[in-house]
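All protein chains of the complex are present and in place, except for one that has been dropped.
Order as written gives the chain letters A and B; numbering starts at 1 within each chain.
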Amino acid sequence: MTALSLRPARHAVPGVFVALALTLVIGWLVVLLDGGQLFNQSTTVSLLHVAAGLGLVAVGQTLVILGGSLDLSVAFVISLSTLVAAEAMNGSDGAMLPAIGLALAISAAVGLLNGLLVTKARINAFIATLGVGLLLKGYLDNGYDGPAGESAPALVRTLGYQRVGPVPLSFVLLLAVTAAAWFALSRTRFGHHLVAVGGDPEVARLSGVRNDRVLITAHVLCSLCAGLAGVYLASRLGSGAPRVGTEGLYDLESIAAVVLGGTALAGGRGGVLGTVGGVLLLASIDAVFNQLEVDAFFKQVIRGVIIIAAVAVYARRAMRKAGS
Amino acid sequence: MRVAERRPLPLRIRTDGIAPIVALLTVLLILIAFVQPDFLAPSSLMSFLGRSAPIILLAAGQYFVIVCGEFDLSVGSLVTAQVVVAARLIDSDPSRTWPVVVLLLAGGALVGLVNGLVTTVLRVPSFITTLGMFLILVGAVYLWSDGAPKGGLSEEFRRFGRRAIEDVPLLGRIPYALLVLVVVAAIAVVLTRSDFGRTLVAVGDNPRTAELSGVRVVRTKTIAFMLSGLAAAVAAILLGGYSGVSFQAGVGLEFGAITAVVLGGVALGGGRGSVVGAMLGALTLETLFALMNFAGVSGALRSTVQGVIILLAVAVSSLRSSSSR
């Protein structure tokens, strides 16, 4: 603990990994006592697949939250992206790359809209992205009465089901995206500016940061990540699905993962590594409870408690640090 | 002492902040007058106000939390939990009505207290506190009721949300829910004009300044959360009465209430806006839904219309207020 707190806040390995390790060890023991195996191949693969989907969204969500914003429209962007991708592919491998490009472009456009509403129209991010979510919901409700399109078989084979040992390709993709986001945050000017904007917009502006542009970029990147998650889901599901994002609760779960990972909801503090830890923690809880066949509603109660408790611990630490 | 100096500021804003929402509401009412003239007949209007009472109450409760700079995402799940709990405890036995009503109010205040303490003492951002509470309440109520609501509400309990005093001269009818609304709204307005109300706005405007000038931030915010919980309890009693037991009773109400508050000119992040504006915001949303029913807007497209109107209204009012500075 002391070693951790000595490092600068932004680069700290968040306590979420401690929680993750504890969860896995305790989970493994309990499952073992119950007569099961937590780390067999199929369970691990399932865990990593769930983590990959949520993780892609959560990494993007981290960027906007770091900048002091928020994106509640991601669930609808995901659904939209699965549909755009699957319909444009229409089962043909040749159309795969253009279709992915189209899905990402449309997602980015939604992100641009979010960013403009938040910065130029000065709408609070909560309401702006909630409103954009409603727009997309209407479009999806009106245009689709069920799954549509067909993902390219090559995409399903690779991103959807291919794995290296117990690690699915999709999780490798998540790691790559995380690495890119980590690099952008810690090694580029955009990253430093984003954290500055999230920390104190006024100070950032006075020190020459173009706040609006930085936030818009973060929103575009966030929606791109959600779009990518949509492409991944299209590869898993074999088609586009108008309700997959909302049913998966990707909006609230991604925010929960970010916060579990130690990023401050108010912005300016945190990072993507912690977010991946948060995602893995949520997925591990899922896996352990799955093995134990715990009632889903009980699980929800536990999740609520864990999220609050984790953030309370971070808050305590931050206070102590501020006091020392 | 700086708080005392600041006092006139919130008061001034309180009156001009509601102009946009009044304008929007007026336009919607004029449109309804064209599409469905008899909607504006007294008894029809009274029924409409009665059925809108729950969401207006939730908006009033949410106002207290938002104006001091916090969020309450747990109100929807609290309403659901309360309705399901009420049905199981009353189990169609009229004699249990009043005890259960008291219990619900106490429960609402308790949930608010927990939200408030976790947010203030443990310093968990209220978005997370109340999101966690949302998960806990939904999970717990499903768990407790084994996945399907049981029991039933007594006719006495349902009366508050469903029945009205009929044959009233001039007005036609007065729903009990409307009476409850008027009383609660009056209390809310009195509260905002009291010292507590001003402190609340000061805390939302700048918590540090407020703290330094001797305001007990922890207590103020905790009371705000308790007011939100109480409002949710009253809303649950009316809503359960209006529509009966179901797990869907409160779904999405938290977003509805927050949207209403923002539409009513209250700034997310706190420090600006009035409770009247928040309640008018809720009434405007309900009017919009009624208008869409009357105008025959396709069910699937409604969320788009709702989204566009919210974005435009909030954008216009926030651009106006920032340009006037």
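Assume a residue touches a chain if its C-beta (ideal position, glycine included) is under 8 Å from a C-beta of that chain, and two chains touch if they have at least 3 such contacts.
Note that in this section contacts and distances are computed from a predicted model.
K.L.:
Choose one: "ABC transmembrane type-1 domain-containing protein", "Chemotaxis protein CheR", "Extracellular ABC transporter solute-binding protein" or "Sulfate adenylyltransferase subunit 2". The correct choice is the protein name in UniProt for the chain not shown.
P.N.:
"Extracellular ABC transporter solute-binding protein"
K.L.:
List the displayed chains that the omitted chain touches in the full complex.
P.N.:
Touched by the chain not displayed, across the whole complex: A, B.
K.L.:
Over the whole complex, note the residues of subunit A touching the chain we left out.
P.N.:
Residues 36, 40-43, 45-47, 49-50, 53, 140-142, 144-147, 156, 160-161, 233, 236-239, 241-244, 247-249, 286-287, 290, 293, 295-296 of subunit A touch the chain absent from view.
K.L.:
Which parts of subunit B face the unshown chain closely enough to count as touching?
P.N.:
20, 23-24, 26-28, 31, 36, 38-39, 44, 47, 51, 54, 146-152, 162, 239, 242-249, 251-252, 289-302, 304-305, 308-309, 312-313, 316-317
Keep in mind that, in the parts below, only the chains that are shown with their structure count from here on.
K.L.:
Provide the C-alpha centroid distance between subunit A and subunit B, rounded to the nearest whole angstrom.
P.N.:
31
K.L.:
With touch defined as at the start, can you tell me which subunit A residues reach subunit B in the complex?
P.N.:
117, 121-124, 126-128, 130-135, 137-139, 141-142, 252, 255-256, 259, 264-266, 295, 297-305, 307-308, 311-312, 315-316, 318-319
K.L.:
Residues of subunit B touching subunit A in their complex?
P.N.:
Residue list for subunit B touching subunit A: 71, 118, 122-125, 127-129, 131-136, 138-140, 142-143, 147, 255, 258-259, 262, 267-269, 298-308, 310-311, 314-315, 318-319, 322.
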